[in-house]
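Every protein chain but one is kept in place in this view of the complex.
Order as written gives the chain letters A and B; numbering starts at 1 within each chain.
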């Protein structure tokens, strides 16, 4: 792997549950993120997949400092940024930017496109001299594939896909090194999604960006990611290269997730083996003991309730295509299913 | 608005197109922005007309207001009221304080269409001059309440925490003050004959309502992703509040303030009627109504004209508030 630009270690975010009006008493915590670690190399795309409530968006918010972690460290080029504030924080923020999910709520409806994309320069005036800003904004519009003459228009004059391009241009304005994209295409029409994915891929090579790409669409994540982390109930249950995760999944949750994805091929209907999970994701306020997935897992045994499985490479696959970290006691016993589970 | 046939569909016309990221097969984009907007989540969210360049939400609201007959009628009425409040001599040549007791309670006479009141003053002149007090109190009280309420409410909503809790409790206390009883107690100790004690009292009672609305809409606006986006860029609280939250939270405050203006005018008249609001020699509809009330059997015209003027004024402002709400309410957009 190339130089590690961002490293997350044992990241935890608990939202306290309180009772009482005047004298607030903590009665518990929603464990939104419960010990997440991963690294991101320069120019790399790390995909994070998981279902709603697994904590993937909370991780994204902590990466861009919109939420403060309860514990753990986020290192940017070796420096822990979780405790920063003031000027030092502002400097780091320049380098880690975010693209939001909903292009309808992420752009201020009262500002023109030029003001929205130019705002980063107002906040960080050292990046661009005042006289230069308009030109820069127009360049950015051009880069994301919008007509630079639209600089004076308002967001509601654009469609969803175009708004997402505006959001991307805003994220690019400060020339960041890392972009955290939280479900950047899931609110878009199918025919527009591919355009935005292509744009993100092109910008990555053009500006040498590193992406943390959060999504629930597994086929899109596979397309764009170099490595993929699978999250369940606030933890990373499996992480590896795209081939390792998609072709050799060793965690039962990953296997179930992959098999549940509808395949756009009616021929596959007959001979596809599907694992249909029973039940729902437990509440993060009251997660099960031991392995978080055990309540829905068909392999669960007593050990899974007693012992938290660690995210580690199973001994049985210490080398070979399946050698990647998986947080399952029985990861080594699980035969990776056939590779055609996802085209 | 009729949609003219749009030349931009012609793919042979270069230069109008939007450059989209190169797709697999490349080729120039021949779609202009305007027709390309999809029918978004709701059919109400409609794209702009082809000819327009920039259309802010404010100019959209203005466009809609202009076409609303309720707005046109009410704003013409208000314009008229404001003009005669400033220059009453434009339509009334007499002096409202020059009275002739010998003409007490007489009916309409040439040059004095509304007749005379008990003191023998010209009702027409007094009705015209009465607009000044009502408009002054209404406008000043609304400005004061809106300013105080939106600043306090906005800050409380934006920062939250103990300041917010404190403000909410204080507002509750003010809500608890009964208007008439409070007015009787508070204003009876005041001796000034200017409008300011009344304005002050109305501001004191009115700000919590605006603060509540302002707080609520700031909390709603603050949760939008664009505020988070600004924060992720490193924006400070001032910028977030002034650039992102306030402009998106101000609409409900404007609506409530406009409607409140009408009710404040009615409140001033009520207080003056009870004898604790404006005092003579200030000319006020409330005072005139109060003086006329006891004579309603003998000389109904004394009551009719100032009361009618008051009702029309209140109505005009409430209609304006309604029209503004229709134009600004995001749910109808």
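In the analysis below, a contact is a pair of C-beta atoms (placed from the backbone, for glycine too) under 8 Å apart; a residue touches a chain by one contact, two chains touch by 3 or more.
Keep in mind that, in the parts below, contacts and distances are computed from a predicted model.
Going by its UniProt record, the hidden chain of the complex is named "Methionine ABC transporter ATP-binding protein" among "Methionine ABC transporter ATP-binding protein", "Ferredoxin", "Multicomponent Na+:H+ antiporter subunit E" or "Methionyl-tRNA formyltransferase".
One of A:80, A:142, A:208 or A:265 touches the chain omitted from the figure, and that residue is A:265.
Checked against the full complex, the candidates A:105, A:193 or A:326 give a single residue touching the omitted chain, namely A:193.
When you scan A:97, A:138, A:159 or A:210 for touch with the missing chain, the hit is A:159.
Remark: the residues of chain A touching the chain excluded from display are 51-52, 159, 161-162, 189-195, 197-198, 201-202, 216, 218-220, 222-223, 242, 256-257, 260-269, 274, 276-281, 342-343.
As a convention for this text, only the chains that are shown with their structure count from here on.
We define each chain's centre as the mean of its Cα atoms; on that basis chain A and chain B are separated by 46 Å. Within the complex, the chain A residues that touch chain B are 61, 64-66, 89-90, 93-94, 97-98, 100-102, 104-112, 116, 119-120, 122-124, 142, 144-147, 150, 152-154, 156-160, 162, 167, 170, 174, 189, 195, 198-199, 202. Within the complex formed with chain A, the residues of chain B that make contact are 17-23, 33, 36-38, 40-41, 45, 47-48, 53-58, 224-226, 228-235, 239, 243-244, 247-248.
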